[in-house]
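Take this structure first; my questions come after.
What you see is the complex with one protein chain gone and the rest in place.
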Amino acid sequence: MLKGFTLPKSPFGQAALTPPPPWHYSGDAMGVEFWADPGAVAATLPPGLSPDSKSNGRAVMMFLEWQFTAQDDEYLDPARYQYREAFVLLDAMYRDMPVRWCPYVFVDNDAALARGWTQGFPRKMGSIFQTRTYAAASPAAAPLMPGARFGASLSAHGQRLAEARITLRKPAEDRLSLFGRPTVLLRYFPRLAAGYRDRPAVNELTMLITDNPTVAEAWIGDGELNLPEARGEELHVLAPVAIESGFRCSLSYSVTDLRILEDHSA
Amino acid sequence: MLKGFTLPKSPFGQAALTPPPPWHYSGDAMGVEFWADPGAVAATLPPGLSPDSKSNGRAVMMFLEWQFTAQDDEYLDPARYQYREAFVLLDAMYRDMPVRWCPYVFVDNDAALARGWTQGFPRKMGSIFQTRTYAAASPAAAPLMPGARFGASLSAHGQRLAEARITLRKPAEDRLSLFGRPTVLLRYFPRLAAGYRDRPAVNELTMLITDNPTVAEAWIGDGELNLPEARGEELHVLAPVAIESGFRCSLSYSVTDLRILEDHSA
Amino acid sequence: MLKGFTLPKSPFGQAALTPPPPWHYSGDAMGVEFWADPGAVAATLPPGLSPDSKSNGRAVMMFLEWQFTAQDDEYLDPARYQYREAFVLLDAMYRDMPVRWCPYVFVDNDAALARGWTQGFPRKMGSIFQTRTYAAASPAAAPLMPGARFGASLSAHGQRLAEARITLRKPAEDRLSLFGRPTVLLRYFPRLAAGYRDRPAVNELTMLITDNPTVAEAWIGDGELNLPEARGEELHVLAPVAIESGFRCSLSYSVTDLRILEDHSA
Partner (left out) sequence: MLKGFTLPKSPFGQAALTPPPPWHYSGDAMGVEFWADPGAVAATLPPGLSPDSKSNGRAVMMFLEWQFTAQDDEYLDPARYQYREAFVLLDAMYRDMPVRWCPYVFVDNDAALARGWTQGFPRKMGSIFQTRTYAAASPAAAPLMPGARFGASLSAHGQRLAEARITLRKPAEDRLSLFGRPTVLLRYFPRLAAGYRDRPAVNELTMLITDNPTVAEAWIGDGELNLPEARGEELHVLAPVAIESGFRCSLSYSVTDLRILEDHSA
């Protein structure tokens, strides 16, 4: 009896790309809230989602550094389980519910890629960096204080896909607005057999379920975002028309479940 | 209407991890044919496959460097589409048909990882190297001739998983035996929703279909193989009991289809 | 007039591997204090250093994550300037002064490699990871508290060179002992011209000068350390005979100068 939540299934269940849930995450995030072209946003929406006419192209680009653990002290093996991530979320409507849709997301770790696919995050591999804040005072420490600046970047296959900078102004008074809408994803797995390629084996609109979401040390301020054109990518089509703000926070959550909104599997 | 063979689906179909088939591959391979513990081999087999009692643990470990192209000159963008691979194939039986089963495989490229998953290759990310043969004479050139030696290695997350060396003896007289059996894979995609985790969305025993397989410049000789123990992996359980031979060749094939042997999807 | 502190010298001075000092560093470190075989320690010492008979093989293995900046906001370009590091320091004597000697050190960034060479750090490229502590509570957060555990690893060219784990017991009462001795390095640059290879162009025993060294959030506890054997490396010769302790801290310092203890350049 082979074991493992994902491939590779193996006799002892140790070879699988990711251990089974519950999955626990804690990390640091910075991001920029902006407006993209509403038509470009609408063009990314899968069946089941519709444009949010009230938000008119509102989006957020986020850069994250994550520590992961499941049930076996995975956080003590950071070479295998730490990872970095960058994604864009776009305002949309699921029926009459305001949601955030994730069209593009990059990570630098295969365990994270595999977990993401099972949820509907369309993860590809990328190289992600963000300025960190450190406890020992120095011109290099980037302490959390008014005027502090942070930079971030995303690259894939040697092309720069995103660059952001933020300047902190003040602690955020309450939970950041970007966590105020649920995240909707497309869980999708194609068929390769000839004659069946238009009938994906898995084609589900899903909603991310996060247990115990926690935000700490949240700051808001100003932001800059550049999404340069790159071959083999379409993120740049969402380049900012206007910037709303920048932010930085620590956050954590756990995953034990997934909500299937609609099943279009063939 | 979103386009793309895999995630991410996008307005122009340029963001997907891999272009749709036909997929064309050409590259160089080296490998070691060996016998693993028959019980260890049997323990890796999925439902539908049974041990090949005649071959008694026979296996091959292969290291490959691939150039890929689909329909849009992808071979001119090697930063995105070249990749390296290492896998082990194990003799097994599908009903009364001798086959080769692939329990573990590593690549260094996300497009290759995505294509593999759609076929049933349980690809994870790794770092793979092999000695190359170059046309300009030098102590560094490794020309194809009797006595020539080649080395290869596989690592993942900073752990060395396999090391091989071969010594060429003579050109192979005909198509290498390792290509004499079809490759069987497990196409698998889990469900994350609570209560459904024992009901995978995709769970198919598949058989690789290769169009126009070509072997060139094939040599056989002696081999050495070391599969050191590593956390988070089970490849080492298949460590050689005895070595049969080493080989090196160039090979190419195309993929346009996949045969589904058995569908155990829930 | 070409500009730049190091190669490549260029018209605008923007291409050099590293900007000129002052160099500012802030980051997190974890490490294990241990005893290696005193003979193995003595065998690593360059001319000018002698064994510290009182400390009898005492050593520390450290893992660090660094944010770097010079005068041009380099900390806002973390893709180029953040880096990770692992090194071993060995107790030794410079004349009658107790010092720490650094025989082996790895980083994952070329700017850091270049800076290190100019000081005498014999940096090679490696892959370094350590468990981080995050502000948002979670099983993945690793908060600084008694019993908290952290893991770290070092690999190079796909071989694992070091693995460490620590368990925090209590905050350190004062500055960690490991910062109580100055660090001595070998600044060395060979000659390649035939007939001159035994006459290095630069061969200086140096002492690290750190401005404004700051230690924050220092904890001590228990440690484990494994230095597996690896080809092309000699770190494993210093494998622990006994472990003294583990520790974790944040630290920062700046570099504007270097002390030359002895000049053996030919």
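Note that the chains are named A, B and C in the order they appear, and that numbering of residues resets to 1 at the start of each chain.
Quick note on the criterion: a residue touches a chain if its C-beta (ideal position, glycine included) is under 8 Å from a C-beta of that chain, and two chains touch if they have at least 3 such contacts.
A quick note: this is a predicted structure, and the numbers were derived from the prediction, not measured.
Touch, as defined at the top, links the missing chain to these shown chains in the whole complex: A, B, C. Checked against the hidden chain, the listed residues C:Ser26, C:Gln67 or C:Gln119 yield one contact partner: C:Gln119. Among the residues C:Ala142, C:Leu186 or C:Leu251, only C:Leu186 touches the chain that is left out of the figure. Here the missing chain is touched by one residue of B:Ala194, B:Ala216 or B:Ala266, and it is B:Ala216. Although one chain is not drawn, its touching partners on chain C can still be listed: residues 2, 5-12, 14-15, 17, 20-21, 40, 43-44, 46, 77, 79-80, 103-105, 109-110, 113, 117-119, 122-125, 157-158, 186, 188-194, 197, 201-202, 231-235, 237, 255-260, 265.
Within chain A, the residues in touch with the undisplayed chain are 127, 129, 153-155, 158-160.
For chain B, the residues in touch with the chain missing from this view are 24-28, 65-69, 73, 75-79, 82, 127, 129-132, 134-142, 149-153, 155, 165, 212, 214-217, 249-254.
Convention: only the chains that are shown with their structure count from here on.
Measuring from the averaged C-alpha position of chain A to that of chain B gives a distance of 30 Å.
Averaging C-alpha coordinates per chain places the centre of chain B 39 Å away from that of chain C. Across the assembly, chain B contributes residues 158 that each touch 2 or more other chains.
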